[in-house]
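All protein chains but one are shown at their positions in the complex.
Right after this comes chain A.
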Amino acid sequence: MIISINGIGCWGEGLHGWRETKAILQGEAQHDRTSLKLPPPESLPANERRRASQVIRLAILCAEEACQQAGCHAGELPAIFASSNGDGYIINRILNSLASPAGAVSPSLFHNSVHNAPAGYWMISHKSHQPAVSLGLYDETLSAALLKAAAEAYAEEKPVLFCIYDAPIPGSLGAIRRTGSSFGCAFILTPAPGPMCQLALSLKEGQCADDPFTSLPESLADMARHNPAAQILPLLQAIAQGQDHSFSLPYGANHLTIDLTHAHP
């Protein structure tokens, strides 16, 4: 399956937008992992902006930037959102409430706890009737969701917004589901060759043995190993460096191979 990337958004710890991330991946800037500033997304209406959690902000900042870069109208795109952990901050707070003697749950935390909350906020902010799906598959969320996004673009013959994000889970649950840092990335994917670069995706039987993260600077390799969404960093590095690149990610009994080629004018 061949799809092209027509816009990129990327936010995370020490990665404030695609421009900053690109410079780091090109080796022209240092990655400061200690800083994470997520500004309120411009596209959210005031009410939603107030209610949006950090995880929702992370997802929406990425989606917003990818749409701006592609120059496309956000409200016209079907969306594929993906995350392994969802909103760990909210899930942990609800689990704490349920374990307390009263056992009562905050109503706003409850409706924000659904895995599709960022997708809901995104569609609300654009008053959009476009469909959105919210996916999760533990450490294989990227393989599953990228392949699904490409399949949707291909089957519906339409560009789609792909947005993947993950953040640490605090509290008791965080002790058994360790996620190192916050990271998110969004693409506008078009089922045709584009002006920037294209991906050939294929699902192959059997496990893959190679470690795709060795070419990354150490702090980013660590992110990629400890945040399921950040597994996309080798792809972003090759895009930033303008290099064609192939790598594989595990996907159950199979693996997904991603072949990146740049458009050559």
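Here is the rule we go by: a residue touches a chain if its C-beta (ideal position, glycine included) is under 8 Å from a C-beta of that chain, and two chains touch if they have at least 3 such contacts; residues count from 1.
Criterion: contacts and distances are computed from a predicted model.
Its UniProt record calls the unshown chain "Beta-ketoacyl-[acyl-carrier-protein] synthase II", which is the correct pick from "Menaquinol:cytochrome c reductase cytochrome b subunit", "Diguanylate cyclase", "Beta-ketoacyl-[acyl-carrier-protein] synthase II" or "Hydrogenase expression/formation protein HypE". Only one of the listed residues, A:L147, A:L189 or A:L220, touches the absent chain: A:L147. What chain A contributes to its contact with the hidden chain is residues 1, 51, 75, 84, 86, 94-100, 103-107, 110-117, 119-121, 123-124, 126-138, 140, 144, 147-148, 150-152, 154-156, 171-173, 175-177, 203, 205, 251-254.
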